[in-house]
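Apart from one protein chain that is not included, each protein chain of the complex appears where it belongs.
The block that comes next holds chain A.
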Amino acid sequence: MTFPRRRAFVRQCLRVVAGLALIAVPMLSARAADAPDFVRDGTLAVCTNPTLPPMTFVNGTDTTAMAGVDLDLAQALANYWKVKLVTTPMDFVGLFPSLAAQRCGMVISGLIKLPARERNFDAISYLDTALVVVARAGTPPITSMADLSGRTVAVQSGTSYAARIAREDEALLAAGRAPITIQQYPTEDAVVQQVLIGRVFAFASQDVELYYRQKQLHGKVSVILRSDYPEYRHFAVYIRKNAHDRESVEAAIGTLDANGTLAIIRKKWGIGTSSTQAFAQAGHVPAFRWDTFLAALTSPAFARGALITLAVAVLSHITAIVISIPMAMALNGRDSILKVVLRAYVSIFRGAPTLLQLLFIWNALPQFFPIFREEWFTPFLATWLSLSVNESAYQVEINRAALSAVDKGQEQAADALGMNRRQVYFHVIFPQALRIALPPTINEFINLLKTTSLASVISLQELLSVTQIEVARTFEFTEYYAAALVYYLAMVFFFLFVQKRVERRFTWADRHRASANVP
């Protein structure tokens, strides 16, 4: 009776498979529910501002290689969820707008857990900390924030320290004492610089940073106060508000803490291992390190930054010129609705700050058109787009003036010889308008070349971004600033030289010089 037995065996197998399926299905769905929604596409996208060692910074000359506690945590979370990690460096002020614009699922950037931020985003803490006040080495310790009355204190802009100190000021003023003056700087290293050069009395920062800076600062600063503010106790990751995501991130960080991963990361970056007073005595530091300066000048990072600056400026200006020529012709023509629209375009893009336009295109455009959230829309493209649009609004006025400066009789004479519109413009009007437009256009271009530095706020790794990242890493700001200056001046002088050469071709407009050129 093999047949029924075989049948029974098959039935048995089916039962086992069904049973396994019953167990497996809830397991699978449990795993899926475990991961937050923003990693559903298989990538964990993290935005960070890599200028805050040891949390997030560029640890070397390669500006694309970021490191720090936050980057290690991001990698650990990505491993935990079994997804790919994508990190995007950007300016501090761009972090939360990028999170809101869904350009990243998570911001990990040495951010403090603050109730004000938690109104709009969910925060999950991952590291304990404290706010410290730091002054030049040798400054006697103080006992409370109120002791800073009448002093100037530097903080990083966009951080909450400024607002906290402002509240301290209200108390001081109420008590009839002088307030603390606050100065804000865009990067943490710029803040430290102010203390080093003696412009401010002290700076406010987090203790973890000082652990890391001990070596770099060569004992030039010391902690004069560890504040007892309750709200500066935790670093947190930020995500868009979502109860489920919040639970899953809490669970993930809880697991990483329990299995010792976080402890390993803390140890790696020297956090909590030494006291903040453990600064060595100051050694001799030369005023200007020529080797650092020369190394920066010849480094691939600076060359790449300069190339990006140059490329985005040239492409933007060419685009601006191409779109502004027909605009200028329309504006010089008959009244029409098009003319009203163009006038509005020119007013808007000349009126709004370029920085705002960059931020708008990078952070607000994706809210209206999700296509700009995709990977192809790089910081380079965004900068190109916004600077082209912005520059065309200026260039159109130059073109308009140049075109109207060409005598109307020229067009008539060309018409009377039977030339078509295209021939009239390309052979008669444009060559004459070019002479008038060229000097102001080169001026505009030089301005634009320098304006590209604004694109650091949308994470374009152009020359100034590279410089700031290097300064944050080493604190040798004089040397790196000097290197950047050399690059900018070299580029500007090159274009001034080109202008001179091109102007030589316009001798036809100058009777004496024209005569000198005739054999």
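Here, contacts are C-beta pairs under 8 Å (C-beta built on N, C-alpha and C of every residue); 3 or more make two chains touch, one makes a residue touch a chain; residues count from 1.
Note that contacts and distances are computed from a predicted model.
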The complex's invisible chain, by UniProt name, from "Glutamine transport ATP-binding protein GlnQ", "Metal transporter", "Ferredoxin" or "Acyclic terpene utilisation N-terminal domain-containing protein": "Glutamine transport ATP-binding protein GlnQ"
Options A:Asp147, A:Glu231, A:Glu397 or A:Asp415, residue touching the unrepresented chain: A:Asp415
Chain not shown, touching residues in chain A: 407, 409-410, 412-420, 423, 427-428, 431-432, 435, 506-511, 514-515, 518-519
